[in-house]
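Here is the structure we will look at.
Complex shown without one protein chain; remaining protein chains in place.
So, subunit A:
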Amino acid sequence: MAKEDDERKPKSAPWTEFFWNPRTHEVMGRTASSWGLIILFYLVFYTFLAGMFVLTMYVMLCTIDEYKPTYQDRLAIPGLMIRPKGELMEIIYNIEDTESWDKYIQKLDNFLAPYNDSVQAQKNDVCTPDSFFYQEDSGEVRNNPKRSCQFNRTMLGSCSGLGSESDVRTYGYGTGQPCIFIKLNRVIGMLPGKGQAPYVSCGPKNQDTDKIGELEYFPTNGSYNFMYYPFYGIRAQVNYSQPLVAVKFTNITYNTDVNVECKIISDTITEYSERDKFAGRVSFRLRINKNI
């Protein structure tokens, strides 16, 4: 009886026995063969599961079109976005402090490099303006690769960053008349307007009416020409150049926060989402400091 009692009371044994029990040769309550079996089982089981998962994923991916996503309903209103983006949609710099705006210049230089006329001429076609540039597939036969229209950097005028004058080369940042580039998010197959080309209109947000000063838009009217639409996806339309609109703040009030909101004005994009502050519009803060 006493022996049995001893057998029954390994609970009082040191807890280290849980990790290695010298009597039964158990590691964490299992012998080597027991561990081997259970690990083997889980190995096989998980391999099988992984296989099943890969299979279902493969089947799913087979149903996905290469050129156009299955659903686009969440992209009904394309977003607007600015360049340079700045931190937290804020563009803050000091005119005197070159370093404070040099980073914007560099970003813009990089951003606009693909729009250089030479690059555009090499890759893209000249299209007929003011009409949509349809390149539909004929049935099963893909009409690929699709061509894209040229968007030349020179179209951006004094915001092109091309030229000898430091004012133009610094996109106006050095002189306190910064250019902000606004792009309309790419959505496959979207036609952003019907009769009239959509254009960007910027204005003051909140009570900043008098601080914003005058604005200049490039290209003229600040519009996105129809010929850049529809977009067929980067796979079909490898060299697609997203049209840009540049806004130049010519006499913005210095040393103060200016809240700006830019909207796309179009006859198809009529309503803006209450929750999404970036659908069809974009707002940002501009603050240019100048030592007096």
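By our rule, a residue touches a chain if its C-beta (ideal position, glycine included) is under 8 Å from a C-beta of that chain, and two chains touch if they have at least 3 such contacts; residues count from 1.
Here, contacts and distances are computed from a predicted model.
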| item | value |
| --- | --- |
| Name of the absent chain as recorded in UniProt (options "Sodium/potassium-transporting ATPase subunit alpha", "AP-3 complex subunit delta-1", "Succinate dehydrogenase subunit 4" or "Fructose-bisphosphate aldolase") | "Sodium/potassium-transporting ATPase subunit alpha" |
| Among A:32, A:113, A:126 or A:234, residue touching the chain not depicted | A:234 |
| Residue touching the undisplayed chain, where the options are A:27, A:89, A:119 or A:162 | A:89 |
| Which residue of A:20, A:45 or A:134 touches the chain not shown here | A:45 |
| Omitted-chain contact residue, chosen from A:27, A:81, A:119 or A:191 | A:81 |
| Residues belonging to subunit A that touch the chain removed from view | 37-38, 41-42, 45-46, 49, 52-53, 56-57, 60-61, 64, 67-72, 74-75, 78-81, 85, 87-89, 183, 185-188, 231, 233-235, 237, 240, 273, 275-279, 282 |
